[in-house]
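For reference, the structure I am asking about is given below.
Heads up, one of the protein chains got dropped from this complex, but the rest are sitting where they should.
After this line comes chain A, so read on.
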């Protein structure tokens, strides 16, 4: 979700195989650089594979370009990687959140599993609870939120949606990205 010169990304930490819970601490939100956060949901093996693949590509980018990648460029990179597997795709739904340019304009991008991008100004959602998340974000979102308020809104949205989804929960983590750095907070959710 985007605020005033800040963005927040939140996710739960359950890893399961259909109804069986396998792990309670799986992290699916990764920091690409000081300006970009990248989250994925879907098939865990593809999440891990793509995490390593993008880490490799970003290291190479930093060495060749001698600068950090901007969130927008990274989003296009993700879309291209996903579309190259158009017939035989990675089963993931990625979300990219970052701060773009000198004035730290919030940038949000979500793509589908084959890389069709959308750039909304307000919020993006993904995962098994995405329908509940859309509803609750649509209600609680407002423009130009400061980082503290943004954290509250994002947390409440995630907790509400996670409560209504049997496959999500068992802990959650919220990252708030501003020009001064990233604040990571862990929240307590229902353990069922």
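Just so we're on the same page, a contact is a pair of C-beta atoms (placed from the backbone, for glycine too) under 8 Å apart; a residue touches a chain by one contact, two chains touch by 3 or more; residues count from 1.
In the analysis below, contacts and distances are computed from a predicted model.
Novice: Going by UniProt, what is the name of the one chain that was not included in the view, given "Myotubularin-related protein 12", "Large ribosomal subunit protein mL37", "Proteasome subunit beta" or "DNA-directed RNA polymerase III subunit RPC3"?
Specialist: Of "Myotubularin-related protein 12", "Large ribosomal subunit protein mL37", "Proteasome subunit beta" or "DNA-directed RNA polymerase III subunit RPC3", the absent chain's UniProt record names it "Proteasome subunit beta".
Novice: Which listed residue, A:100, A:149 or A:165, touches the chain dropped from view?
Specialist: Answering carefully, the residue with contact to the hidden chain is A:149.
Novice: In the full complex, which residues of chain A touch the absent chain?
Specialist: 34, 42-43, 79, 82-93, 110-118, 120, 130-131, 134, 139-140, 142, 148-149, 151-153, 155-156, 159, 179-188
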